[in-house]
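Here the complex is missing one protein chain, while the rest keep their positions.
Entry: subunit A
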Amino acid sequence: MPPRLNILGAGRSLAIRSRPSIASQQPRILNAVSRRGYADEKDQPPSGPNENVEGHVSEYEQEMSRITGGTKPDIGQGTPVQEILERDEEGKEKAPEVIKEEIDGSKASANDNLTTFANLLALGQMENIAAGGHGSDPVTVGHKYGIPQLPLASNLNFKRRYDPVVNQVTNLIMRHGKKSVAQRNMSFILNQLRTAPPPTPNPSRPLLPGSPPPSHLPLDPIGYLTLAIDSVAPLLRIRSQRGAAGGGAALQIPVPLGLQQRRRTAVQWILDAASKKKSRGSGKGQFAQRFADEIISVVEGKSGVWERRQLVHKTGTSARANLNYGVRGRRSL
């Protein structure tokens, strides 16, 4: 196919450019100095146009105090001009009138000598004590509550600020997109766990190894909830492969689950059990009450959810021969 001829296209490659409005700062021809060899000098040559300058006054002062062993100024804060002028006789004479007046003492403020770092720190501690706190409370001069430690904690991202289990369960008990109602229910559940008497675990239904003693659970309701869900969460699910067992029968294949999926399954089972319960009272918190009761009965080993878990695990064990179904099946095709 011959290339299409485009008459208009010919003009497009012809750019009409006006003179640049701002002349380039970089000289087109490098000056002689930059071509000098720096091999005999200790410092590396400056790479940019403005890098070969002294630090500003505070940086200079900090460097000096490092050498002389004096108090360093805080780089994070600007150094007041007055402080610099105190050491600089020449600068004092050339200072603007306003500052000269101030130096004369006619308008000197009482706070002038409070701005050093050590003073600010001490002041912050005293303020803490005055506000009813303790001197050991965090004080950072320059930032009101200090800079967070790096690496950042996992819950410092605002999307992950709450406990992951609480978050997941809240979303799972949400219906019709009403998250606020779900959150209210979650709060009710946690408070119910806090006020209910401590559970008595059943030794035949062991909880997660390393779980705290039951008497510690009510005061840690999030831990209580996590323990119940993680203890009853299944390790796997059963996938039914249709027609793979021959004769149209489904082949059951165990599939391992990730942490979120395990918890999700457990919560769904608990939700099923809770919704089948009968509420004993009336009012808003009835569902939450039943859910909390179910959590308690899970920890006490009374819940039917344990049977469901056992059934899944038993099926998984008996169907473990089918684990390599996918590999063999594909090869045989």
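By definition in this document, contacts are C-beta pairs under 8 Å (C-beta built on N, C-alpha and C of every residue); 3 or more make two chains touch, one makes a residue touch a chain; residues count from 1.
Keep in mind that, in the parts below, contacts and distances are computed from a predicted model.
Only one of "Mediator of RNA polymerase II transcription subunit 17", "Putative 26S proteasome regulatory subunit S3", "CHL4-domain-containing protein" or "Small ribosomal subunit protein mS29" fits the UniProt record of the hidden chain, and that name is "Small ribosomal subunit protein mS29".
One of A:69, A:151, A:177 or A:197 touches the chain omitted from the figure, and that residue is A:197.
Note on the undisplayed chain: of the listed residues A:85, A:166 or A:253, the one touching it is A:166. Where subunit A meets the missing chain, the touching residues are 128, 131-134, 137-138, 145, 162, 166, 183-184, 186-187, 190-191, 194-198, 218-222, 278, 280-283.
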